[in-house]
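Missing here: one protein chain of the complex. Every other protein chain is in place.
Moving on, here comes chain A:
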């Protein structure tokens, strides 16, 4: 068997080593390429996820902030209303005090034709006196006679004044002071307010 051209064991070993080294080098180069590509893809994915999540967090906190803002607005509005109510209540109380005072004043009488004057018992003399004077004036003004009958039926602790009724109680004119005061209370509120509390700074138009 000719051995020229064939390699001996040492040479074979060297050649094999060279081939192994070559294959190993090629493999490591390819491995490097794969690793680099993988790292880059990882970086891109990570950046994408981070961005998504931070947008989500921003949205969540925006929502929370809005909710907090709404809640604050509500409580602010509630507090404002409560304080307004308090002011109104205080004014109302003040007003009622004034009316109470007015109720204790001295009386005034007015008349209707053929009236039955219901009045407080203790007023009966007063009423009788006032009634005759009134009748006279009535005659002057309207030329009619009127007949007055008296009834002491009003409660004693009311403010006084009379309730005139005619035709057996079918028409009534409530002229008690309380009633008159009531009417006044409602009608005079604007002027009262102005006198008591001064002008309203928020108001621009006055009739």
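As a working rule, a residue touches a chain if its C-beta (ideal position, glycine included) is under 8 Å from a C-beta of that chain, and two chains touch if they have at least 3 such contacts; residues count from 1.
Keep in mind that, in the parts below, contacts and distances are computed from a predicted model.
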Undepicted complex member, UniProt protein name, chosen from "Glyoxylate/succinic semialdehyde reductase 1", "V-type proton ATPase subunit H", "Glycerol-3-phosphate acyltransferase 3-like" or "Small ribosomal subunit protein uS9m": "V-type proton ATPase subunit H"
Contact with the hidden chain (one of A:30, A:73 or A:187): A:30
Those residues of chain A which, in the complete complex, touch the missing chain: 25-26, 28-37, 39-40, 43
